[in-house]
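Some notes on the structure that comes next.
Taken from a larger complex, these chains appear in their original positions, while the remainder are omitted.
We call the chains A and B, going by the order they appear; numbering starts again at 1 in every chain.
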Amino acid sequence: MPTLKCPVCGGPVEVPDDAMPGELIDHDCGVTLEVVKKDDGSFELKPFEGVGEDWGE
Amino acid sequence: MLRVAVVVDVVRQEEQMLLKTLGEYMDARLFNVRSRALELGSDGLDAAVIRPISMYRAAYTAASFEAAGVFTVNQSETIMIAGDKLLAYARLAAARIPIPRSFYAADVEAALEAASKLGYPVVVKAPVGSWGRLVSRADSPEELEQLANMRQRLPCSQTRSMIVQEYLETGNSDIRCIVVAGTMLGCIRRIAQNGEWRSNVALGAKTEAYPANPALEDMVLRAAAAVKGFFVSIDVFETREKGYLVNEVNGVPEFKGFYRATGINPAKRLAEALLEELKR
């Protein structure tokens, strides 16, 4: 399980081995992070923009 | 080999299950609608399982694939109707499926008129929205007026629109039944958190398996058919006075909780049904 750095607070974030781009992770600092695949195939985390009015189950 | 896209905007557990399970039956790949353009009418796939959490992203990807004759689960028509409570109620009512007594109110004045016909308390909901977010209860004309006025300040036409509905005694719970290709897989009951009347899991509701019965199953299957749903969940209220009523249809159903409570894996059933459908 790789540990990535939170782009907002700099703290550690555990990302599952089989993570997929598009997965969301809530972080302690108060931000939701999204798993994004970089061009070189590795993962990074990006703050996730809030949900819109039509999002739901 | 059959080729299917699992279309997403964010990847929840459901989408991971779908990708894994479908991958055992066919060539399944992820399609992230946030980074890729989709030509209307371009081909190359046999089917698309539509999973964006955003209703419009779901409907628009489905429609784009349909323009090329790709089989979509669900089709855009189902997604648009299921995603819009007012259109869904109208479809169900036209098919003589029982629903809560409901009015369409475009403005404050109309909402007050509707409530005066229904009697208080009333439930006010927006046609679009989920997780209980735009579902409110008004116990008096004052409260309703305040609420309806606030609603008129929302920026989207659809969230300004109101469904004014009788408040039903449901034990603060509802029943979610999952349907795949004309078969009901099973049901769960969602029971609202203490102090909350809305039984959304996002609002803390607990889930448990709920034993089906023929009356329920019949109504649920008719509801799924009325919206032309291939893979949908039907949310049902059980009331002492009126029996079962359909409250909601979901065209991109979450099923993590269902799987946990019942042991039934909708992803597997969907994969099999899809295979069968595409062979035809």
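Here is the rule we use: a contact is a pair of C-beta atoms (placed from the backbone, for glycine too) under 8 Å apart; a residue touches a chain by one contact, two chains touch by 3 or more.
Because the structure is predicted, anything quoted here is derived from the model rather than measured.
Protein chain copy numbers for the full complex, given in the shown labels, come to A x2, B x4.
Throughout what follows, only the chains that are shown with their structure count from here on.
In whole angstrom, the spacing between the mean C-alpha positions of chain A and chain B is 27. Across the interface of their complex, chain B is touched by residues 20-24, 34-35, 48, 51-57 of chain A. On the chain B side of its complex with chain A, the touching residues are 8-12, 15-16, 19, 30, 32, 34, 53-56, 83, 128-131, 133, 154, 156, 158-159, 201-202, 250, 252-254.
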